[in-house]
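For this depiction, one protein chain was excluded, whereas all remaining protein chains were kept in their positions.
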Amino acid sequence: MDYTNQIREIAARLFSENKIDVFVGYRMTGFDENQVPVLIRDPKEVPRLVFNDKSVFNLTNYLKHEHTRGKRVGLVVKGCDSRSLQLLLTESQVKRDRLYVVGIACEGVVDDAGQKYQNCQECVFPDAVVFDEMLGTPKGNGQYQVNADIRELASKDLVERRAYFEEVFENCIRCNACRHSCPMCYCAKCCIDQESSTLYNGANTTSAAFHALMTWSLHLAGRCVDCRNCEKACPSHLPLHLLHKWNEQVIYENFQEHLAGVHEGDRGAFYKYSLQDPDDFIM
Amino acid sequence: MEAAVNNQLVSIEKPEIVAPPDWQPVIIGILCNWCSYAGSDLTGTSRIQYPPNIRIIRVPCSSRVDPWFLIKSLQTTADGVLVSGCHPGDCHYISGNYYARRRFLVTKKLLHFTGFHENRIQFSWVSAAEGPKFAKVVAKVTEDIKKLGPLHLYKKENFEK
Amino acid sequence: MEQLLVPMMCRIDKVIQETPDIRTYRLKFKEEGMMDRFNWLPGQFVEFSLLGSGECTFCIASSSTRKETFDCSIKRAGVVTADIHTGLDEGDEVGIRGPYGNWFPLEDLKGKNLLFVGGGIGLAPLRSLIQYCIDNRKDYKDFTILYGARTSADLCYKDEIADWRKDPSLKVILTIDKPEETWKENVGVVPKILEEVVKPVVENTKVITCGPPIMIKYTLLSLDKLGFAPKDVITTLEMKMQCGLGKCGRCNIGSTYVCKDGPVFTYEQLKKLPDEF
Partner (left out) sequence: MNTEIFVTDKAGLATFYEAIIAKHETYAPVEKFGKYEFKKVSALSGCDPDAPIATTMSAKPLFFPRSAKIMKYTADASGTKVSETDEDPLSAQRVILGMKHCDARSLQVLDKVYNWDFIDTDYQKRRRNTVIISARCDKADTHCFCTSLDYNVERLDAMDVLIVNGADGKVYIEPRTEKGKSFLEGDLTHHMTHVRDNEEAAKAMKKQYDAFAGSFRLNMDYKTVNEGLSKIFDSPQFENVSDNCVGCNTCAFVCPTCHCFKISDEKVKDTGVRYKSYDSCNNGYFTLMAGGHNPRPVKYRRWRQRALHKFVYYKERFGENLCVGCGKCTRACPVNISIFEVVSTLPHINNIQ
């Protein structure tokens, strides 16, 4: 998967037609195989753009920053990124007419070892769902499957699971990188770090991590697109996908819901209801 | 599900936590203003007894209950949480409790997945006329939580001593 | 360092509602003899904590020459100050640590005419210095106090200002931003009154100013215009602080720590700092 040349052409064309103010893409770090997101404002810098299977970061994250707000943006999106873009559009966070979206029919991105990421192996929607222009041949949708880690963990008993997650929460350093790198976390003020003394736990303790991660994942339930920006950002390498994938699975199985951000105008499972929803757990 | 070992009450999720002999669970009850709160009021005025472990918070509607409240309760003081609202179809705001139902299920499942017993958070539909039912629900929740033993989430150790 | 961050408990002696959103808390240490050991100079600040809510930085608004108690004037602005306003009453307890920071250059001020320019809650640190100078009256020459607020209701320390006015050697000029029916004194923003009404003598005069950032900015420009040398203009800076000890890394402007090297700076020093306050 290498669309470097096509993306450079598109970006150059958009700049010359004066359709965009800034183009968000990837460039090489210049010192290793990895890539850095880059915001290109000057058409002269277009040749720095690249795109291949190391283009990992979900660029829709930059739509929430002050740097692209109010600007006309050109953007490269993979399958999962386009789903978060779809949700951002549905939630009125970005304006469609200000965007030029280059969709990718994604074949999965790889980590440092050249191994495909887990979410790419299990990807259901590899093709961009929102785009102005599509690169690559669409592969069609995959089959939803239960995450392997979830299956393994769910088979353990309560005491083991509690011990496992206690370790997860203990290793959390409360840097909030997960939240900052999540494209769906755009609140100006987040409830997990409001500087309001009675609600917020500023301390860096296990219980504060429990509170922050659980609340965060529940606020993303039905909205998480499984791009795993959070997990890749986590300096403690915590398995944050467990929380999100579990919620996704619960919603998928119990409410027969689609995955987040697939359909236009679909705000996610928590914004609608059905009379047939399970009721047996309520007294 | 019996958590008692050698007559000592231990936490079902974390057996190394042993309850002190005089331990009583703290349960947070989050009740909707229009049905369950009125129902609990009726329980009181009808002089029906129910366990005193519950601390009641009144909210406008069960859909006001953000999953955050449940997490926060468990994190700080509560050993269990009860959320109660109007029966389906009876919501004062037409459909609030239908939305709430979805959230509760996901929250309950997630807590269960991360190693908390399912009975730590419980839900009920109690209408304004169901005073006896409210007493029964509280009695059941208290009984359940007593069996589960203390939650003793990480935070509490900071405040004891 | 944890021990350095533990506050001493104080009891609130008196609460004075200065304006709708400013209250003055008169404090006294609970521990016997602590009041004698607690020595401060005008311009220094303390960390005021409402246990359970958090800590805030406030300057001490009274002079160490009147030492039975000390005052902190608190404006309702953020989360903790809102908790302080709603939660604290006479007899309640708060934590205090301090005093921290530097103080007004008292030695340099000796034998000079003093012009105090204050705005809103900015009178609080000046009040400490004014009280100190009144108590050491012979060391200083003429006093002029120019004080402005948005409305007449927003003027702090009204009783004390009335006292100052009784003293013939003190010239007190008040101003509010917008005209009001019952208001008989000056109307207009502080820099304008400074230029048009006060018309201070430049020779042998030191100016001490404190107020909201925007007022300070224009006051400094006016003072420049009037011909004051930057070294004769003294102001206090406001920065977010948490430890007050020069460790938490919050209050630095360039390599200057406001909590250690400040909060009192001369205009001359300010000009050298990067523009980040």
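Labels for the chains are A, B and C, by order of writing; each one numbers its residues from 1.
Methods note: a contact is a pair of C-beta atoms (placed from the backbone, for glycine too) under 8 Å apart; a residue touches a chain by one contact, two chains touch by 3 or more.
Quick caveat: nothing in here was measured; it's all calculated off a predicted structure.
Engineer: Among C:Gly95, C:Gly188 or C:Pro230, choose the residue that contacts the chain missing from this document, as touch is defined above.
Structural biologist: C:Gly95
Engineer: Decide which residue listed in A:Arg98, A:Lys232, A:His258 or A:Lys272 touches the omitted chain of the complex.
Structural biologist: A:Lys232
Engineer: Give the residue, chosen from C:Glu32, C:Glu68, C:Glu107 or C:Glu276, that touches the chain omitted from the document.
Structural biologist: The missing chain is touched by C:Glu276.
Engineer: Name, in rising order, the residues on chain C that touch the hidden chain in the full complex.
Structural biologist: Counting only chain C, the missing chain is touched by 1-7, 9, 30, 49, 51-56, 75, 77-81, 93, 95, 213, 238-240, 242-243, 245-250, 252-255, 260, 274-277.
Engineer: Identify the residues of chain A touching the omitted chain, counting contacts across the whole complex.
Structural biologist: Missing-chain contacts on chain A: residues 29-32, 34-39, 57, 61-62, 65-67, 167, 171, 173-177, 180-181, 193, 195, 197-198, 200-205, 208, 229, 232-233, 235-239.
As a convention for this text, only the chains that are shown with their structure count from here on.
Engineer: By C-alpha centroids, what is the most central chain here?
Structural biologist: Taking the mean of C-alpha atoms per chain, the most central one is A.
Engineer: If you average the CA atoms of chain A and of chain B, how far apart do the two points sit, in angstrom?
Structural biologist: Distance between chain centres, rounded to whole Å: 33 Å.
Engineer: Out of chain A, which residues touch more than one other chain, so two or more?
Structural biologist: none
Engineer: Among the residues of chain C, which are close enough to touch at least two other chains?
Structural biologist: Residue numbers touching two or more other chains: none in chain C.
Engineer: Spell out the residues on chain A that touch chain B in their complex, using ranges where they run on.
Structural biologist: Result: residues 153-154, 158-166, 169, 191, 199, 201, 205-208, 210-211, 214-215, 217-219, 221-222, 242-243, 246-247, 250-251, 254-255, 269-275, 277-279, 281-283 of chain A touch chain B.
Engineer: For chain B, which residues count as touching chain A in their complex?
Structural biologist: Where chain B meets chain A, its residues are 12-15, 67-68, 71-72, 75, 88, 95, 98-99, 101-118, 122-125, 137, 140, 153-155, 158.
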